[in-house]
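Coming up: chain A.
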Amino acid sequence: MLEWLGKVGDFSLTLLIVTLYGLLVGAYIERVIAKVQGRIGIPYSQPFINILKNFFKRTAVSHGVMFYLGPVFRIAGGIGTLAFIPVIYGNEMFSNFSMSGDLFLVIYFMFFGQLGMALGAGESGHPYSAIGIARGLSQMTAYEVPFALAVISIVIQYDTLSITEIVAAQQGGWQNWTLFTNWVATLAAMLAFLGMTGYSPFDIFLAPQEIPIGPPTEFHSAYLGLLQTNRALFGATKLILFMNLFFGGATGWVELMIKTLLIYMVAIVVGVAFPRFRVDQGIRFFLKIPTVIGILSIIYVQMVLLS
Partner candidate 1 sequence: MNTVDEILDYAIDQEQQAADFYEDLAGRVEKGGMKEILMEFSAEEQRHKQRLLAVKSGEHELTPEQEVLDLKISDYLIDVDATDDISYQDALIVAMKRERAAYKLYSDMAEKLPESHLRKVILGLAKEEARHKLFFESEYDERVLRDN
Partner candidate 2 sequence: MNLRDLLSPFFVWQRAFEKPYTSIRPTIDRPGAPAYRGFHINVSEECVGCGSCHSICQNHAIDMVPAAEFEGRTGDSGLRPRFDYGRCCWCGLCVDICTAASLRMSNEYAWISEDPDEFHFTAGVDDKPWQNNEHGYRRAEGYHLYPPKRIEMDMLSPDESVQSFEEVARGYSEAQAKLEADRCVECGICVATCPAHMDVPDYIHSIRDGDYEKGLQLMYRTNPFPATCGRICTRRCESVCPVGILGEPVAIRWLKRFIVDQVDAKDYPRILNDQIIESGHRVAIIGAGPGGLSAAYYLRKKGHAVTVFEAGETAGGMLRYGVPSYRLPDADLDKDIAYIVSLGVDIRYNTRIGKDIDFEQLLQDYAAVFLSTGLSVPSNMRIQGEDHARVLSGLQVLADVASGRDPGIGSRVAVIGGGNVAMDAARVSRRLGAEVTILYRRRIADMPADEEEIHESQEEGCNIVPQAIPVEIIAADKPQQVSIKWGEAEMVQDPTGGRPRPVLQEDRMHTDTYDCIISAIGQGSDLDFLSKENQQQLAIEWGKFTPGEYQQSALQKVFVGGDVANRTADAISAIEDGHHAARGIERLLNPDGFTATQTDNTGEPA
């Protein structure tokens, strides 16, 4: 029991670090984007100020319990995802609740938040919320296919469902990273990653030209603060997951930061250059090339790596 409580304590610390890191990296990325756009961009303190401001605001209206549970579900999804990902390899303190089947749990939790959002935003009664959620879920369904195929590919490759073991298998030099051992799966996953991060060309569900920034518009005060916190936490968590699965994990915080930032940059490099696809174009895209690559990666594992 005590050991379990200690684990919760450790996780809280991890949560804090990852959230703060998520906010910081978010500010950094904003500045990089600004640079491309010919601007100086926001100060690093801006995301922190935004969140603090929102948390200290009060609300005087109510849209019903479910509406407010939306952001709660969303952040629960984010926390849940992080809870089962080992953050620093070989460090018991930051290994969280990693266990043998954690990869499945993580993929489940990644969906969980979005579903919560759907329930909450749907409660607002605004058609744009519904449209935004529908688009978000459609696109998610689409990019989950290549992502799932890539995960299956490496599960077969490493013959395990434990993230810790997948990371462990990649230790001993960069040439052991999935990126190099199973580049086909990595390619499929990175394409799915573009959709997952919500940058162009796959940001239709946030498109301000149609559904002014989507469901977050409907929320305010601390609920918006929760959403913003989750955005940072969940974003960082996804990066850590990708780092663990495809880029050899990290043995220290510095390595983690460098690797995650570089992974993040992949989405930005593409994001600033392209307009967004329509939702049907986006779905069609994911179900074509990335899915084919995902299938190929399984074949590749079976035919090349395991033969």
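Going forward, contacts are C-beta pairs under 8 Å (C-beta built on N, C-alpha and C of every residue); 3 or more make two chains touch, one makes a residue touch a chain; residues count from 1.
Criterion applied: all candidates are chains of the complex that A comes from, given by their letters.
This one's a predicted model, so the numbers in the text were calculated from it and none came from an experiment.
Undergrad: Could you check which of 1 or 2 is in contact with chain A in this complex?
TA: 2
Undergrad: Give every residue of chain A touching candidate 2 within the complex, in rising order.
TA: 32, 34-40, 269, 272-274
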